[in-house]
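Every protein chain except one is present and positioned as in the full complex.
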Amino acid sequence: MTAFLFYVFAALAVAGGLTLILHRNPVYSALSLIVTMFSLAALFAMLDAQFLAIIQVLVYAGAVMVLFLFVIMLINVRLEQRLPQRFTAQTAVAVALGIILLVEVIQIGLTGSKMLGPVATELSAKEVGRVQTLAGLLFTKYVLPFEVATILLLVAIVGGIYFAKRKLR
Amino acid sequence: MSLTIPTVNLAAIGPELALTVGALILLLLSLGRYRRSTGLLLAVALGSLAVAFALVIAAWKAPVEAFAGSVALDRFAVGFSLAILSAATLTVLLSLNELERSYLLLADYYGLVLFATVGMLFLASATSLVMVFVGLETLSISLYVLAGQRRTQASSLEAALKYFLLGAFATGFFLYGVALIYGATGTLQLREIGTYVGTHGIFGSPLFAFGVLLLLIGFGFKIAVVPFHMWTPDVYQGAPTPVSGFMAAGSKAAAFAALVRIVFVAVGPTVVNWTALLWVLAVLTMFVGNVLAVVQDNVKRMLAYSSIAHAGYILVAIVAANDLTNSSVIFYVLTYTFMNVGAFGVLSALASRDKEALDVHELSGVGYQKPLLGLAMAIFMFSLAGVPPTAGFMAKFYVFSAAVKAGYIWLAILGVVAAMISVYYYLRVVVYLYMREPDGETTAWPRLVPAVGVALGVAVLAILGMGVWPGSVMGMLRQAAALL
Partner (left out) sequence: MNDFTPVLLMFLFVAFLVLFMLGLSLLLGPKKKSAVKGEPFETGMVPFELPGDRFSIRFYVIALLFIVFDVELVFLFPWAAVFRQLGWFGFAEMLVFIVILALGLIYAWKKGALEWE
């Protein structure tokens, strides 16, 4: 059952990704990204990473996608502009790198995770994604990075207002 | 589930705390009727920087580690923090020149400068990879906004956008590297990663080796090492001049602090495996930076390429990986801060509301029309070129002698050759300052703002002082070699 669900959501994620890059209307692309995000969230949930799954929906499928759509509407692209395509050195490098990556993925898929070496964590796989476990670490061991992240967010607010506001006081 | 509350020792983050409070006050002031009272804003910015200086110096006597191994304000961090705080202080003063005063919203601007400084200080004292990441992001996001401060000028916005896009890209690499390292070792603490490397070796798992590589690429972008340097010229050229100086000196000091700490604490035990890679990067960076700087007419662009070259010199000391490395890197970073922020400072002091003299031809005869500024610029150029008795000479001397002591004689020779190329373009500026007649009508240079004059004077004195008595500074820094 789990394996079946995995394949369903994995296929959905890939389908969303393909639609995203192949569709000519940017709004459709953005919406198909939501499909990918949701499927990924489902995959995270199946891996017992509950917190990540919720964040994926809340922040990515929710907030970030809203911003994407706003930006698309802001610059008002109806259909993707087709630029004359030429085969440049850049294309060649990109294709070569893409093929290497594909080979790698297939290789890892075939040999399993043996090739990557052992994965070490402080916790067992079951509890690592629990909200309590994450919170227990975030608010004790990683309290300083957590507080500095506030400054990060504050700077982001200041910067966003600075660039997007027409008249500044 | 029982939770262990970590040791909270505010002394370990005292300087950052002081600057954060200062920055928050500045942001609040920007909302009220005091937003235009320059004196008050300057007092808040300089006051919090002074407190931070005092706390950093106090930490020299009593190094502290706190927050479950997230930060350590040790002597190593103190050395880099002094460079960072100097860069910030000089930038705060230099930004009061005529051109920048005409458009900067000073309260918000100073707030962002202080926030960037907070990020830099955290990088200098971070002992865990999350902390390095958060510090790096705080400083980067602040700098993206600072680069675009001149909202009405397209080149400034272009600089901000370019810096943001490539910076975000670099962050992606960095974060991916951190994730892989965490996956392989199960920890983010540098010292524990070091223990892992001690038992497994750096190629113990492909996951780990790849993670370290991605981490290096991320750092390469941030410190503008060839081949990750492409963004530097456009960004330094487009950003407001004082910001360019701050960006070059401050973020370089901070990122090198974190890089040295990661290389020696986390990857340390088998550092030999990586030196070949770093060796190549150092040579490439020195030569590409210097050779491309030769053909630049725009002084800001030239200084951008020169900053790439200087990153190369610092990498030489890291390749050496011996007892001279830490002290010579800190000495270099301190020197670079004064001479580089100073050089950008002179350019900004020459910028009036309607004319920015950025081309080297436009500097013709400045040495006679503005004798003090001309002299300061000449000293900064001599120091950047590494001419004795300036600090720039001693900085290069220490870096290259670290390489020689470690047996990298060829690397040192290549470094000296690269430095000799650089003499051409630095002295070219001096030639224009003193030996060329100004073409066409005489430019009306702006009056020197006292705060800018003070900052440039301090930078000149620091360069000459460190150049004439390098021994005493170096003696202090030797003790900074010990990492907590």
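Chains here go by letter, A and B, matching the order in which they are written, and residues are numbered from 1 within each.
Here is the rule we go by: a residue touches a chain if its C-beta (ideal position, glycine included) is under 8 Å from a C-beta of that chain, and two chains touch if they have at least 3 such contacts.
All values derive from a computational prediction rather than experimental measurement.
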Among A:Val14, A:Leu102 or A:Ala135, contact with the omitted chain is made only by A:Ala135
Listed in rising order, the subunit B residues that touch the chain left out are 1-3, 5, 24, 27-28, 30-31
Subunit A residues touching the chain left out here are 1-2, 5, 42, 45-46, 48, 50-51, 53-55, 58-59, 62-64, 66-67, 70-71, 73-76, 78, 131-132, 134-136, 138-140, 143, 146-147, 149-151, 153-154, 156-158, 160-161, 164-169
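To be clear about the criterion, only the chains that are shown with their structure count from here on.
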Here the gap between subunit A and subunit B, centre to centre from mean Cα coordinates and rounded to Å, is 32
The residues of subunit B that touch subunit A in their complex are 1, 3-6, 8, 13, 20, 27, 35, 67-68, 70-71, 105, 108, 111-112, 115, 118-119, 122, 128, 130-131, 133-135, 137-138, 141-142, 144-145, 148, 151, 160, 183-187, 204-208
Subunit A residues touching subunit B in their complex are 115-122, 132-133, 136, 139-145, 148-149, 151-152, 154-156, 158-159, 162-163, 168-169
